[in-house]
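A single protein chain has been omitted from the complex, and every remaining protein chain is retained in its original position.
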Amino acid sequence: MVKDFSAQMNAIPEGWVQAMAMTITLATKDEVRAELTIGQQHLQGYGIVHGGVHCGVIETLSSMGAYLFARESGKHVVGLENNTSFIRAVRAGAKLHAVATPITRGRQTQVWQAQVLDEKDRLVATGRVRLLSLEPDQSLAGEQVKGALSDR
Amino acid sequence: MVKDFSAQMNAIPEGWVQAMAMTITLATKDEVRAELTIGQQHLQGYGIVHGGVHCGVIETLSSMGAYLFARESGKHVVGLENNTSFIRAVRAGAKLHAVATPITRGRQTQVWQAQVLDEKDRLVATGRVRLLSLEPDQSLAGEQVKGALSDR
Amino acid sequence: MVKDFSAQMNAIPEGWVQAMAMTITLATKDEVRAELTIGQQHLQGYGIVHGGVHCGVIETLSSMGAYLFARESGKHVVGLENNTSFIRAVRAGAKLHAVATPITRGRQTQVWQAQVLDEKDRLVATGRVRLLSLEPDQSLAGEQVKGALSDR
Partner (left out) sequence: MVKDFSAQMNAIPEGWVQAMAMTITLATKDEVRAELTIGQQHLQGYGIVHGGVHCGVIETLSSMGAYLFARESGKHVVGLENNTSFIRAVRAGAKLHAVATPITRGRQTQVWQAQVLDEKDRLVATGRVRLLSLEPDQSLAGEQVKGALSDR
């Protein structure tokens, strides 16, 4: 049975995921899922969901999954590349859900893919994220790396 | 002299750009610039800026520029693809700035590139956004398209 | 029953697909498949398959499928964006196969995804291609568009 860390992820008090009102509904090293209801903070000037929200949801789920896999061997991960295709425009009030799964989980890099879907399971956005593994003692932006679950 | 719409863009009261506390410092059809100071709403679990923020800043500036170009012929734009490379990790308190310029501005699609830089002008992230032109009477997510400057 | 145009595609006497010794094994508007055996013309300086070959195989299958869909309404397609992730290095002699399926087939654009696999069905490369629809009377690089099946 793969351990689900969604409760711990949702307990993090602040950050981009919280600012975007995302709820993580599953967080394992094999699959990560989330939900969000579209509000004003997700929109761009045309009144539809900002593309950066979709990129960010895809980045979030992929990074969480890659982190949960990497931490089993004491490693950390950092995103290298995010490519996202926008498929369907969505307006305020929509309830979206998203799911990420691994494409490859190597020793040096991982690739995850994620999809954002609407209430009718129609595809809204899809993308891939490539992540680099960091060794336990490696620094990141001038500080020792400490992951989201380090204190928990 | 190309008209600068940054004041109008900053006057929009809500949306993703406002949630991310971005300030648009230049908004023309030839170049778009913005600044932001990194706070809690920009961070991911490791305490560095969330990759989705960089994707979103790149999406924002590219879309604004493409929109300002398209509206001169009565058209609108919608993002198709965003690919972003993450170059340098950044922590809270950093002051970032970003700039977008066009690669191609065709009749049917546009491509813009954007860079996010830190206080020392070191590259933090870079990406390209491809956008599709929409005709004046075309609908978007079930509604008539109405751009950010339509009522202003 | 969806029509298979693979025989017509393989009958084209010259071009990149022929230079790369690809054999199209299925060509429908819903799915396109191909095979190739790695020879000298596919390699880069390290003796492994050149990344451009994988990008090109993904581009080929996605474009064929999008074209077969578009031509039913008299349209043509042209590639806008190709993003490809390299997963596994492959050497000469390997027999690869690839498959492309649609993610979205809209009126203005299509998105297809494709995978390249080895003999053991291990993923070698994966990517997405975004394509733009062209109207029947639209020109391309200064000439009237004429598709691969136009004379056949």
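Residue numbering begins at 1 within each chain, and the chains themselves are lettered A, B and C in the order written.
One rule holds in what follows: a residue touches a chain if its C-beta (ideal position, glycine included) is under 8 Å from a C-beta of that chain, and two chains touch if they have at least 3 such contacts.
Everything quoted here is computed from the prediction, not taken from an experiment.
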item: For the chain not depicted, the shown chains it touches; value: A, B, C
item: Touch list for chain A against the chain that is not drawn; value: 80-81, 83, 108-109, 130, 132
item: Residues belonging to chain C that touch the chain removed from view; value: 9, 12, 14-20, 40-48, 50-53, 55-60, 63-64, 67, 76, 78-86, 88-91, 129, 140-143, 145-149
item: Absent chain, residues of chain B that touch it; value: 83, 85, 87-88, 103-104, 111, 123, 126, 128, 130
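Here is the rule we use: only the chains that are shown with their structure count from here on.
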item: Rigid-body rotation angle, chain B and chain A, from Cα fit (steps of 5°); value: 180
item: Equivalent interface positions on chain B and chain C, same or different at half; value: same
item: Geometric centre distance via CA averages, chain C-chain B, whole Å; value: 32
item: Length of the line joining the C-alpha centres of chain A and chain B, rounded to whole Å; value: 21
item: Where chain A touches two or more other chains, by residue; value: 83, 85, 88
